[in-house]
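One chain of protein is taken out of this complex; the other chains stay put.
Entry: chain A
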Amino acid sequence: MAALEEEFTLSSVVLSAGPEGLLGVEQSDKTDHFLVTDSGRTVILYKVSDQKPLGSWSVKQGQVITCPAVCNFQTREYIVVHDNKVLRIWNNEDVNLDKVFKATLSAEVYRILSVQGTEPLVLFKEGAVRGLEALLADPQQKIETVISDEEVIKWTKFFIVFRHPVLIFITEKHGNYFAYVQMFNSRILTKYTLLLGQDENSVIESFTASVDRKFISLMSLSSDGCIYETLIPIRPTDPEKNQTLVRSQLLKAVVSGNTRNGVALTALDQDHIAVLGSPQAASKECLSVWNIKFQTLQTSKELPQGTSGQLWYYGENLFMLHGKSLTVIPYKCEVSSLAGALGKLKHGQDPGTHVMPRFVNWETPQGCGLGFQNSEQSRRILRRRKIEVSLQPEVPPSKQLLSTIMEDSEKHIEVEVRKFLALKQTPDFHTVIGDTVTGLLERCKAEPSFYPRNCLVQLIQTHVLSYSLCPDLMEIALIKKDVQLLQLCLQQFPDIPESVTCACLKIFLSIGDDSLQETDVSMESVFDYSNSVHDEKMEEQTEILQNGFNPEEDKCSNCDQELNKKPQDETKESTSCPVVPKRAALLNAILHSAYSETFLLPHLKDIPAQHITLFLKYLYFLYLKCSENATMTLPGIHPPTLNQIMDWICLLLDANFTVVVMMPEAKRLLINLYKLVKSQISVYSELNKIEVSFRELQKLNQEKNNRGLYSIEVLELF
């Protein structure tokens, strides 16, 4: 988690910062030392950890430093330019800048750039670049003009990419921006035109860049307050041609568009950038750290005294001018762990011996973060390993299983999975199951023909999986329209999102009766599963209804058999089940699943109207069945409850009311439903009256039961 630490001021001495702020802050040869150049005449070397200056140098009165001082890392000397053309080089022992090495150049210097591991570069205002050594050999050499008239360098940065120095600088001319990339070794200069996209009027306020393997990622903060990213290839395809680059929006409105103060941004690492500016027009300036990967604001710090709109970042420290003084805010981005945040730390495993499991097994203690336990912990691991060794002398079964998944045939995998499940109670059972499913699904995705449904069914039936562990599982099942697997998932997973529930419902309603028949019968294991359920149904059919999808017992003990054969008669919906038993079983799985109305409603609206009617008919049928007996329950082992039925009727009507009302075929159903509800309400109002009298009766009873201090009871012991 990225965090800004407590800020501190580098010096109480007020720097003579002009209206534009400081000229620059640059790294020195020691990690903790920084060169600060103010906009007047002074260069100060600070040691940040001590918060104090180590040295200070000034140019003569009348001279003005025009380019921030940098350190030549190879010679450990400092270089500064004053009056645009005069180069000064000195080191720590020198006291007076007047007495140090001086070279007057023939052209005006824009900036000297220096990074660790290479000689400094001098960038002239006309766009030419020279190495320092070459320049010092002949200071008065002719400097060519690279950029056109009225083109002004706005920003520059120097990288080392694959040990080659690469210089990038951005120029501006009449609101157009150009990027120049100079490969210093090959002396190739590539020019790019930056296209601002649709918002042509915006002015770019600040740049920052980071580099990865092939691209320089140039981030720019525009006057509209958004951050854009432009990818500039390091190795140009055609260096001669003038190329254009398009920028893409990275973050929206991180700062207010129309601030008077300057804004600045700097890249902190791959994922984080720091932005200086006011979040809203009226508010105070803030330093905020954004995660560009997740587009989230990680932290921010208010800077009430205002800044100069400049921001530098070197080695975990952010430098800025806050008010009149130079402020340092250390920035840290630690790897955070949820367990650590909860106060309980997951024990990091030795990377040498173990592969970090993707699934954490919370049941076996992973170490409690208590120091003295470590020895015990390691002993326990040893012991566990011993057990594994004794079971399978060479490879642990889990590893073997995972490798099988990657290569072998479905049949073989199935055998292996079954073998592993037979072993079962290993301590890392959960994690292995998780890894196995992930492995299977990855392969499913890679090979469309690979679909080990038997394995998946077995793994789901271990009861250790959940939706969040393997979201791909249901996705694939939905694509394959594997209703049996979906039903199993609905029954086993506690955490299925509403959108997926709804997708299942769609398939369950839309799948054809014949294909429903086929799917269950054709496959071997499906036969097993559905048969078991089916058998149960058959067994109890003679006396009671199962799952509520059978027709009325008195009329249709033979009807059920007929249902499978003859097409459903839609008009008889009040007395016979509107769907075939298999579909009903699937729909019951939906009824049993957990959901939250708010999230379910929008998805229900996507279901076609005729399917809504069918489902409503089925629910209405269930409701009728429920109200047939006094306890208001459906017979069977695990039938939908009355509440579930009612909730779903409400949900469906809520989501699709206008559609259903307009449908002529649903009219009858709605009327029936309305009649039933009305009659039920009148029944319940009567029941209400009875309840009141019973309540009085109970009160009397309670008084009798209150035994007081002393009582004599009859107790039959045996």
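Basically, a residue touches a chain if its C-beta (ideal position, glycine included) is under 8 Å from a C-beta of that chain, and two chains touch if they have at least 3 such contacts; residues count from 1.
To be clear about the criterion, contacts and distances are computed from a predicted model.
Taking the options "GNB1L protein", "Ataxin-7-like protein 3", "50S ribosomal protein L20" or "U3 small nucleolar RNA-associated protein 4 homolog" in turn, only "U3 small nucleolar RNA-associated protein 4 homolog" matches the UniProt protein name of the chain that is not displayed. Considering A:A422, A:L687 or A:L709, the position touching the chain not shown turns out to be A:L709 (whole complex).
Checked against the full complex, the candidates A:A422, A:A446, A:V692 or A:L717 give a single residue touching the omitted chain, namely A:L717. Check A:E93, A:E150 or A:E334 against the missing chain and you find that the one touching it is A:E334.
Residues of chain A that touch the chain left out of the display are 334-337, 339-340, 343-348, 365, 368-373, 704-705, 707-718.
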